[in-house]
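Sharing a structure, written as structure tokens. Questions coming.
With one protein chain removed, the remaining protein chains of the complex are shown where they sit.
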Amino acid sequence: MSLLLLIPLLPLIGFLINGIGFRKIPKTLVGLIGAGTVVASFACVLFLFLNFDGQPRVEKVYDWITVGNLNLSFSFQLDQLSLLFMLIITGVGSLIHLYSIGYMKHDEGFGKFFAFLNLFIFFMLLLVMGSNYVILFIGWEGVGLCSYLLIGFWNKNANYGDAARKAFIMNRIGDLGYLLAVFLILTNFGSVEFTDVFRQAAGLKAGNSTILWITLLLFVGAMGKSAQIPLYTWLPDAMAGPTPVSALIHAATMVTAGIYMIVRSNLLYTLAPVTLEVVGWIGLATALLGASIGLFQNDIKKILAYSTVSQLGYMFMGLGVAAYTPAAFHVMTHAFFKALLFLGAGSVIHAMSNEQDIRNMGGLRKALPITFLTFLIGTIAIAGIPPFAGFFSKDEILLHVFEHNKLMWGIGVFTSMLTSFYMFRLLFLVFFGNFRGTHEQQHHLHESPLTMTLPLMALALLSAIGGFFNVPEVLGGGAKLANFLAPLFAAAQNVRPEAFAMAELSHSTELALMIGSVAVAMIGLAAAYVIFISRKTVPVGEGQEHGLQKVIYHKYYVDELYDAVFVRPVNALSVFFHQVIDFLLIDLLVEGVGKFVKGLSKEFRLAQTGATGFYIFAMVIGIAALLAWSLRGLILG
Amino acid sequence: MLTLILILLPLVAGLVVLGLQGRVIKRVALLAALIELALAVYIFYAFRPDASSQFSLRYDWIGSLGISFSIGIDGISLLLVVLSTLLVPLIILSTFNHSYRNPSVFYALILAMQSALVGVFTAKDAFLFYLFFEAALIPVYFIAALWGGENRIRVTFKFFIYTFFGSIFMFLGLVYLYFQTPGGHTSDLAAFYALQLSAEQQNYLFWALFVAFAIKMPVFPFHTWQPDTYVESPTPATMLLAGIMLKMGTYGLIRIVLPIVPLGVERWGTTALVLSVIGIVYGSIIAIQQRDMKRLIAYSSFAHVGLMAAGILSQTLDGLQGSLIQMLTHGINVVGLFFIVDIIFSRTNSRELDRLGGITQNTPNLTVYFIILMLGSVALPLTNGFVGEFLLLRGVYEYNTWLGAVAGLTIILSAVYLLRMVQKSMFGVRTALTEHVTDLNLSEKLVLLPLAIMVFAIGLNPNAFLRLTEPAVAQLLQSMVK
Amino acid sequence: MQPTIPDVVQTIPLPYYIWFASALFVIGIVGVLTRRNAIIIFMSVEVMLNAVNLLLVAFSAYRSDPAGQVFVFFIMAVAAAEVSVGLAIIVMIYRNIQSIDIGLLNRLKG
Partner (left out) sequence: MLSIISLSLFGILNLFLGFLKSRRVLLPATLLFIALAFAANLLDWNHQYVYFRDMLRTNNLFINFSSIILLTTFLTVAISRSFGTDEEHTHPAEYYAIMLFSVVGALMMVGFENLIMLFIGLEILSVSLYVLTGSDKRSLRSNEAALKYFLMGSFATGIFLFGIALVYGATGSFNLSAIGSYVSGGPTTGISPLLYVGLLFILAGMLFKVSAAPFHFWTPDVYDGAPTLFTAFMSTVVKTAGFAALYRLLTVSFTGVYGLWWQVLTGVTVLTLLVGNITAVYQSSVKRMLAYSSVSHAGYLLIAVAAKTPQSPSAILFYSLAYSIATITGFAVLILVAEQKPIEGRPDERYEAFNGLAKRNPLLAFSLAVSMVSLAGIPLTAGFWGKFFVFSTAVDRGMTNMGMVLVVAVLMSVVGVYYYFRVIIASYLKTGDSEPIGIRPLYRFILVLTTALTIGLGLFPDVVRQLF
């Protein structure tokens, strides 16, 4: 068996063992199997990565669906992109598994949790390893399922269940778009294999309408999975799941599937400039929206969730300007620091006895030193302050955006400031100032166990140094990642070089931009410092917001809007169809036929009067009618 | 010969069962169904994957009229034979925790039903087909009407009359076709296929034949008998109806409508397809707000079958293959779901979603099976539902892009209503009814396990089935171009 | 030479017979329709039968074919049988309801 096959298989085995034997296998063994398989998988990936010769290869497992000329095979593709993502998934995945052993220790669904996590890793690996759009789709839907299962993990709470369903259904909306795109691809290219499709697509002209539709529909899929406007509202709600889930699925890996998919299809997107424009602007809008909502949230995980939405928007903005490598790079760094932040938040929640409202926290840096430190690193990283990871990736995106459109860049930078502000707001409110919780909570405050802090430290390290994987030349770096990924974009560069051509910016401009964005981040930091440290402001309580703040606190009422525009009408339609169309129209018509016959029968019966005279009269009339009808020819001549 | 045994075995077993008493009845019935399954499995493996009809048998039944007792199995038949022989033992097994009045009659009727179903799926003579088609109606009507719920008499009678109404027009159409055959007339389906009918004839015939199958499936707007009947019938009857019987409709479309009246399909296919697609969306939307689990699944079944019909009417290889695999899939999933509803009902005496909740806390096994079957129904990749829906949607999409897109809404809507059902019944806070629900017992597991295995077996290796049906389907489509 | 009966019959043109018989027949029908007394109705039927007889005889004479007259005998014989049964029934009714008005006979209807 090939090593490649082993990579997804290991977590699957873990899932099967834990899934079938849950409640029977002891917890320690569950943790060992759950984390062990992923670690082993990571080892395999690492081995492959180290032995990778730069030549992509496709490995077929078996023919899955064969109908006529349509052949969907189960096959895996090993190339730079899949390797990068496999590394992130199994690497961050391993750490989060490890973290979960500690975090979920007291949960009765421990085995179930690990089974689901392993299943998620399996599907996520399928997603990035599949060599065609359909295998990608298997993973795509599979991770959606795991996300559903894990958001609703604590199934006693009906709200969590609703959140889980919302996530699944919104993803499904996107999936429909994706599926239609697959049909379009099949119709036009006769295959869904990446290699086949791209080979044929390379011969097409930019602006081709088919490609436009394909890319737009694929992007609809990405909207759902990667929580872009308008399909983003599920992600903040998805925080109902256990925190490691938020870290792994809803920050580090699954939500970046859309970015993966677009990077994978970079050739198609490059051929569709219109779509790219759409992607860019939607990304930007999402980034701004997410960041702005993040400003006033009080739930620690919600803030991080909106931050994720915002960062994903950033990545799409990057994709929109054909900055594929920076987007992928940002996926990586984001995986590090966002996972770190979530896990840190988890550690805080753990310590606070499941308290998530930052208004009830404060001054935790003494009680949770490791958590604080690592969280701090994460915050700096996301805020885009050098030399931490976020700075490099974000800056590179902004650089490309600047090239592309100055307005976009301006908004992007503004968003960056907001990011810095709300992240530091979070940091300050949680770890500085005085403790605002109950006595009982204060009494229980404690640093998390080693299984939890170890991953935090590892991720903190990565967040700190992650940026150095791709240091731009202007800072004297070797742009290693860019070089590594370069072969992926060769074809796209070939068909439309202008999309990639960077007007050689002077180094000084480049540096100026960098300094500008750092400065903006610092402004955000400073503002947060002034408000929350100097003035010791604490966000107001529920229902006391005013004006714009209130609108933003309530997430611009988008959920309510969707409820009013989609959910209620569909529910009303359901009742209408059922009660009115089905019962009153169709069924009444059907029953009406029966009733009509019955009624007719009643009338016909009346003819049977029982009077002999009438009967004979009817006979005579009948004969007369027969005569008249038959002999009308004779009578009329 | 083997085919004849397949048809007669359940009938004979049914007669034997009629004479038995006590606990042995269930076992004999189950045994007969299992033997039948074993035979079907043998055929499955002995079957050569080509377009020919195998295990054929021909006996001049009404020689003077050219009506023969002609049966045989080709790929399309095989799939449905496998479906019926697989489901019937499970349906019988699913009744092991119930005790029905007059058990001997009950099981005899189930076995008789199987006999008729296998007959429908293997008949190669038009009138024989019609005969079995009608004959299948009687046992299930009686099962539903004798052991059903409160309104059973009215509801099942409506069902009976309605379906009879549909099939009698098919009968008329078949008689007409019979008189179009050259010479001394014959009702061999093969002879019907060879007819060269004018477009006008085919237009009429299309509706005469289509309505019968449309009611059976049912296709919008011929569906109003269905939810009531499913709800009022005892669960085994519901399983038979939804799991196997409605496939008689889709099978009929493939076997009768497409090859005999291709020009009629060309003229009216789009209309019928639009109706089917309306049914998908319409049924799904109605399902969203249902409170009764059985009714919910009934509407979901209605929606799913619309997709199958649409796939068949798309006259594409993908659509037909998809609908075939979906027939198998839908049978498995819907039987499983109905059984789970039955299990819940047997524990809580309720199917009202509003009154249930939190069942999973007592029943990990049930939850797992429920979720597996639910996932199959929402067509998650690697489950059986995905294969069918993917091919079906692609078939419809090839036929018409917009119809394909609208039909695709099923992907979203099915998730909406099925997740709601799972959520409201299994998750959340326990209610007074669900406080003491017990988990699956052995016989229940024995029913659900094969179903769950099939969910993944088909999902992972659909080619095992697609391979069998493809030659026959390809030939059928070939013949339509004549 | 005395004229034969057919000759005598033929002194009147055939259409006259037909019209006359038809008129008689219609009179019978009208009688049946308008009367409520069972016996009178039955007598009207007899009128109808006699119209038929007349017609048959006329045709028979004009065609010189005895079959028609033979038929008349049969009709007469059968009518006699009918009368016996019919009167029996009427008597039976009368015994039960002391009336032979058919208007009273409407228990069976619907």
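For reference, chains read A, B and C in written order, and residue numbers begin at 1 within each chain.
In the analysis below, contacts are C-beta pairs under 8 Å (C-beta built on N, C-alpha and C of every residue); 3 or more make two chains touch, one makes a residue touch a chain.
All values reported here derive from a predicted model rather than from experimental measurement.
Colleague: Omitted chain: which shown chains does it touch?
Modeller: Answer for the hidden chain's contacts among shown chains: A, B, C.
Colleague: Of B:L86, B:L146 or B:L393, which residue touches the hidden chain?
Modeller: Answer from the full complex: B:L146 touches the omitted chain.
Colleague: Using the touch definition from the top, which of A:V530, A:A564, A:L584 or A:L600 touches the missing chain?
Modeller: Spelled out, the listed residue whose C-beta touches the missing chain is A:L600.
Colleague: If the missing chain were put back, which residues of chain B would it touch?
Modeller: Residue positions of chain B that touch the missing chain: 61-65, 127, 130-131, 134-135, 138, 142, 145-146, 152-153, 157, 160-161, 164-165, 168-169, 171-172, 175-176, 178-179.
Colleague: Since one chain isn't shown, list which residues of chain C touch it in the complete complex.
Modeller: Residues 18, 21, 25, 28, 32, 38, 41-42, 45, 48-49, 51-52, 55-56, 58-59, 63, 65, 67-68, 70-71, 74-75, 78, 81-82, 85-86, 88-90, 92-93, 96-97, 102, 105, 107-110 of chain C touch the chain absent from view.
Colleague: List the residues of chain A that touch the chain left out of this view.
Modeller: 594, 597-598, 600-602, 604-605, 607-608, 610, 612, 614-616, 618-619, 621-623, 626-627, 629-631, 634
In the analysis below, only the chains that are shown with their structure count from here on.
Colleague: What topology does the chain contact graph adopt: line, ring, star, complete, or other?
Modeller: Topology of the interface graph: linear, an open chain of contacts.
Colleague: How many angstrom lie between the centres of chain B and chain C, each centre taken as the mean Cα position?
Modeller: About 67 Å separates the centre of chain B from that of chain C.
Colleague: Measuring centre to centre with CA averages, how many angstrom lie between chain A and chain C?
Modeller: Roughly 98 Å, centre to centre.
Colleague: Can you list the chain A residues touching chain C in their complex?
Modeller: Residues of chain A touching chain C: 605, 608-613, 616-617, 620.
Colleague: Which residues of chain B touch chain A in the complex?
Modeller: Listed in rising order, the residues of chain B that touch chain A are 158, 161-162, 221, 223-225, 282, 285-290, 317-318, 321-322, 357-358, 360-361, 364, 375, 380-382, 386-387, 390-391, 393-394, 397-398, 404-405, 408-409, 411-412, 415-416, 419-420, 423, 426-429, 460-463, 466-467, 470, 474.
Colleague: Looking at the complex, which residues from chain C come into contact with chain A?
Modeller: Where chain C meets chain A, its residues are 29, 32-33, 36, 102-103, 105-110.
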